[in-house]
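Quick one: structure below, then a few questions.
With one protein chain held back, the other chains of the complex are shown just where they sit.
Letters A, B, C and D name the chains as they come in the text, with residue numbers starting at 1 for each one.
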Amino acid sequence: MLKVDGVDVFYGDMQVLWEVSLTVGDAEIVALLGSNGAGKSTTIKTVSGLLKPQAGQIEFDGVRLDQIPANRIIHNGIAHVPEGRRLFTEMTVEENLIMGSLRPEAKRARTETMGWVYDLFPRLRERRKQPAGTLSGGEQQMAAIGRGLMAKPKLLLLDEPSLGLSPLLAMEIFRIVKVINDAGVAVLLVEQNVKRSLAICHRAYVLENGRMTLSGTGAELSANEKVKEAYLGI
Amino acid sequence: MTVNRGIVAQIAVLAALAVIPLVVHNDYYLHLLILALMWVVIGSAWNLLAGYTGQVSFGDAAFFGTGAYTAGLLVIHWGWSAWWGLFFGGIMAVVIAFPFGWICFRLRGAYFALATLALNEVLRHVATIWESFTQGMVGIMIMQSYISKLPYYYIALALAALSIIIIRLVMRSRLGYYFLSIREDQDAAESLGVNTHFYKMLSLVIAAWLTGVAGALYMNYMGFIDPHVVFSLHDISIMAILVGIVGGVGTTYGPAVGAFIMVLVQEMFRTAGFGYIKAAAKFTDVQFLISASEQLTKGHALGFGILVVLVIRYMPNGVVGDWGKLMIALRLQKTGRAK
Amino acid sequence: MDLFLQTLVSGLLKGGLYAVIGIGMTLIMGVMGIINLAHGQMMMVSMYITYSLFAYAGVDPYVSLLVSVPAIFTLGLFIQQRLLNPLLRAETILPENQVLMTVGVGMVLTEIMRFIFTSDYKSVRTSYSSSTFFVGNISFSVPLTIDFLIAILMTAALFLFLIKTDLGRSVRATAQDKEAAVLMGVDSERITYITFGIGSALVAAAGTLLIPVFYLYPDIGGPFTRKAFVICILGGLGSAVGAIFGGVTLGLAEAFGATYAGMEFEDIIGLVIFLLVLLFLPGGFKRITKV
Amino acid sequence: MRKTVATLSFAFALALMASSAAYAADPIKIGVVLPLTGTEANFGEIEKLSFEMALEEINAKGGVKGSPINVIFEDDSSKPDVGRSAIEKLIRQDGVALVGGGYSSSVTAAMAGVAVNNAFPLVINTGSADNITEPWTYTVSGQMAAKKKKAMSEETDAAKKEALKKEADELAAKAEQEAATIMPRYAIFRINPPASEYASGIESLLTDVIKPKTAALLHENSAFGTSSAADVEKRLTKLGVKILIKESYDKASIDFKPVLSKVKEANPDIVYMVSYVNDAALLMNQSMELRLNPKMFIGGGAGFTMPEFQKNAGKASEKVVSATLWHQTLKYPGAKEYYDKFLKKYNRDTEYHGAEAYAAMYVIADALKRAKSLSKEDIAKALSETDMMTVFGPVKFATYGKKANQNKGEAYVVQWIKGEQEIVWPKKYATTDVVFPVDWIKERQ
Partner (left out) sequence: MSFFRADNLVKHFGGLAAVNGVSFEVNEGEIFGLIGPNGSGKTTLFNLISGFYKPTSGEVYFMDRRIDGLKPHKINRLGLVRTFQVVRPLKRMTVEDNVIAAAFAQSGSLREARRIALETIEFCGLGRCKDMLAKSLTIGDRKRLEITRAMATGPKLILLDETFAGLNPSEQDEAIGLIRKIKASGVTIIIVEHIMKVIMTISDRVHAINFGQTLTEGTPSQVVSNPGVVEAYLGEAYHA
């Protein structure tokens, strides 16, 4: 479904990704692992069009994503839940969710999808009239994911969803990711929590210094000591 | 080697400017040059604060007006020569700069700009309302101390040279490096041991001093001021910015170039090419030229405004800053026409 | 007592008009962070449109809203798209170039109008221009009262637009987090010029409302630009409701200043409030009202 | 390519210079500085048209000394510094024989400085602040003497008062000497009366007819407004009228209701206003809205006599009286004709500013005719000997009091009656009787 092929990305004249390739299949969870600064977020941002590759191409359901502006990406069925949640803090939870459903297909099903999101995150329903900025970290993450889901995406890009959350909340988030995936949404997951990620993903890639170094199924990589090395340096 | 060439060029320009009045006996042109030189001082001062220190002020008129009023008030209240204004006007502008800085430097970016604008407006109103002291809108009129323009020309030239020298010296010292680092990244500068508040203040004080001195020169030379003239948002504050931007922000000679361009171009628009277009029209008897010059005089402010918009749009770094771009554009045009 | 009440009433009514002037700017400044020094000049152009319609076609000013508002909306769109957006992208030493551009635009607009209409004072005298009604001893100007109601209507409309429509939400979202808005599928570039257009349209409405009670010449824009700044800083950037507060506060401050301190202090009072709010209540009334 | 362009443009420039030189020998060039853009362009336009009309007539009759007059109009943009650039250009670049114009007081003051420096004849038609034709104010001591005098008049302590008086006298004497050094270069002539004379016509109307005891005084804060108001205050105080309220305002104000409410509460016998056009209209409109009912509304010239005032204020302008310097019904030769011609030619109204400009052109032509040569000394001498009748009345530059080369002129009072301006005072010029008393509230039903 998503095919990233040999992508080079630069910040100004500074190269940060070298020939990165990956694929995400239908209803698959793919984890993208790597230490800080390895280029995970960059990869995701390139997929969602915020950064444009200088070489290589990105294809999604036959559409060349690298050739359309960032704001059209979501119209192709890709929702990006950015790192740090990036909620519209002065808008209410509900408005944030609505903002996720601007594309016509999603707009038509707005109430319905919102019901589903609220079922997924009952806490959000309780707080739907509250400005997003007043939510706790976990609730904000839920709202961000919910906002992504409102687009009725075929592929959800999740960037560090468990960042800064307590272990309990992080676990909850991973559970939800699974639920979402079970509903037929493919997920490209960037995470620090290697263990958890590998446990729920179908396949995973490891990025090091802007290059893909490892890939395989979750189980394969869990067994691979190199993964641990990439993170802990031991 | 290049440095030497640079110095030679500077001395040559200075020498040329010094000789001009001995060759050009037209007082009108000297008048324009005096104004241009005065704007070199103001533009350079603004550039120090905005272009080098990154604090874009919309309130330069406050310092200019303070300098001018100091000179004028010295005359009408105490009977001193207005020339003392060159000394005290600068000092008073610095005095004004302190509350200015205290208020404005708490704010950043656009808010800073708006606060400077508002403070200048406050001063203008004070000068208008406080009639017993400033004579309000009646203004201050004094006679010039010299009938000849030469003294004014050389004083203006000296001040212009002085301001450029001061700015060059500043920029080659610790101050200059600190100013630039504040412009580039205030937090980084702070972490490198730069007392950013102090140095911003210092930059403001130097700029205010120069602007105040220019204001005092204006009083001496023009012989008439009122609050709307010297505290004018459009004619002083924004003109200072235009001089800086058109010439080139953050370059030593940008404001100087900008000052000459702005003063001369503005006057050229107003007078339809210093009256030459009209003369040519009469001489050649081409009706088109006559009506063109008439329309130009009628719409001189419009023409000037359009020019400003075009410069900002296409040369955002000014003539000096975008010199390369300008040259390329001109050459392109030329080759295009040659075909 | 009459004096006090009359001052209060004129301050309030004037404040309503100020609110409409400020509301457009608060949108532009709050959403896009653009300082628009041509705001008053846009209003001036709208006033000339209204004047021309009245003088040459006998169109009532309130009807000519239908022309002036869309016209200035288009003008705003154009300015943002063609003149400001390219500048925001260009790499320059000072981000404030954008401000200068609006100064240039203001100059050009003023001079175009002068070129066409000369500097003569124009005014639109309708049958109701000077009509008043009295409540006790207190006089209410009819057009200003109508304007006040329209001001409230427009604020409400804008408020609803921002809260209830997708486009409005997109505008707010872009203001809060441009990149996140892009991820939601918002064309942020388009939003910036639509916002500028709406902001301009609002001040166009203000101009059209003002002209029956005021008069017109090309240089009228400047003072109103400055007032608009005061109003939107008072109200808090980006807050429609804040603009009403800001406008009324300024109107009242000026009125009471004129009555109890002297008319010459009219302008300085607004400026002092402006500076105080900048310093001690950054964020304006929005901080208190939270809307 | 580049070379040819350079050569061509150089040749063109030479041709230009040659042309302007060759042309200069032919007509007599004079310069006129007026606000053609900026806030005062409205008045500048009327004056320019009047100048042009007079010029056409003069040139049609053969001009002066056999040559036509060529007027170079310069725009001062309503800004003193630009006005100064303009006069510098006229004197130095264009080599004009004399300079006319001068609308706003501030621009005129700035121009006056240049004229004195160059000992150049300057014929002012409007710029009315008193000090422009008071050479002593061009001296430092003169200005200080005035300050000391003012301080003295406000001082209550007798001993201190005496000391101040002494100082003031010393300074005045010094100013006298300094002025003597300026006089040889002083060739400034002013056709319209100074701001302080505008109200002179009103004075007798007040004593004879209105007989007020209290007054409110509102004025816009320009140089003209401020100095007029100061003079009116002096006159009223001298007449024993108590000033209850004196306020200045910025002419861009929207809302005068607060200050008018204050006036209403103070309930003065007269409301005296010095205003531009539209603030005048707003003031009257809003005082109508507030139902002010003093014995009389009096305008201090400028805006209150403009046709636009009546247009904008409508019925609120009815029965308002105003000081003025001219009116078309005055029995000056050509006054009515000028008014009609102007109306016909430009399809718009004119008023005293236009008449001043029209007269100024004739005064200038007359002086040029009589001047022995076109040197500035001869022209100045000819101007000082001016004694002629114009549409604006008799023009004769006199030196009286502290003033030098000032045309005394006369001030009149007009009243808006049924939408027309009528001269109502002084009696001998009056075309109709002054309408008094007026019930303003009834009047405006």
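Convention: a residue touches a chain if its C-beta (ideal position, glycine included) is under 8 Å from a C-beta of that chain, and two chains touch if they have at least 3 such contacts.
Keep in mind it's a predicted model, so treat the numbers as computed, not measured.
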item: Shown chains that the omitted chain touches within the full complex; value: A, B
item: Sole contact to the chain not displayed, among A:L87, A:V194 or A:M212; value: A:V194
item: Residue among B:I147, B:L162 or B:L180 that touches the chain left out of view; value: B:L180
item: Option touching the unshown chain, where A:G6, A:G37 or A:G115 are the choices; value: A:G37
item: Hidden partner interface residues of chain B, rising order; value: 172-174, 177-178, 180-181, 184-185, 187-196, 250
item: Those residues of chain A which, in the complete complex, touch the missing chain; value: 11-14, 16, 35-37, 137, 160, 163-164, 166-167, 170, 192-197, 209-210, 228-229, 231-234
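To be clear about the criterion, only the chains that are shown with their structure count from here on.
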item: Taking each chain's C-alpha mean as its centre, the one farthest from chain A; value: D
item: Between chain A and chain B, centroid-to-centroid distance (C-alpha), Å; value: 54
item: Approximate Å spacing (C-alpha centroids) for the pair chain B, chain C; value: 31
item: Where chain B touches two or more other chains, by residue; value: 128-129, 298, 301
item: Complex interface listing, chain B residues touching chain C; value: 50-51, 54, 56, 58, 103, 106-107, 109-111, 113-115, 117-119, 121-122, 125-126, 128-129, 183, 233-234, 238, 241-242, 245, 249-250, 298-299, 301-302, 304-306, 308-309, 312-313, 316-317, 321
item: Interface residues, chain C side, partner chain A - complex; value: 163, 166, 169-170, 172-173, 176-177, 179-188
item: Interface residues, chain D side, partner chain B - complex; value: 1-2, 12-13, 15-17, 19-20, 22-23, 36-37, 72-75, 77, 79-82, 84-86, 88-89, 91-94, 105-106, 109-110, 112-113, 116-118, 129, 131, 137-141, 143-144, 147, 182, 221-223, 225-227, 248
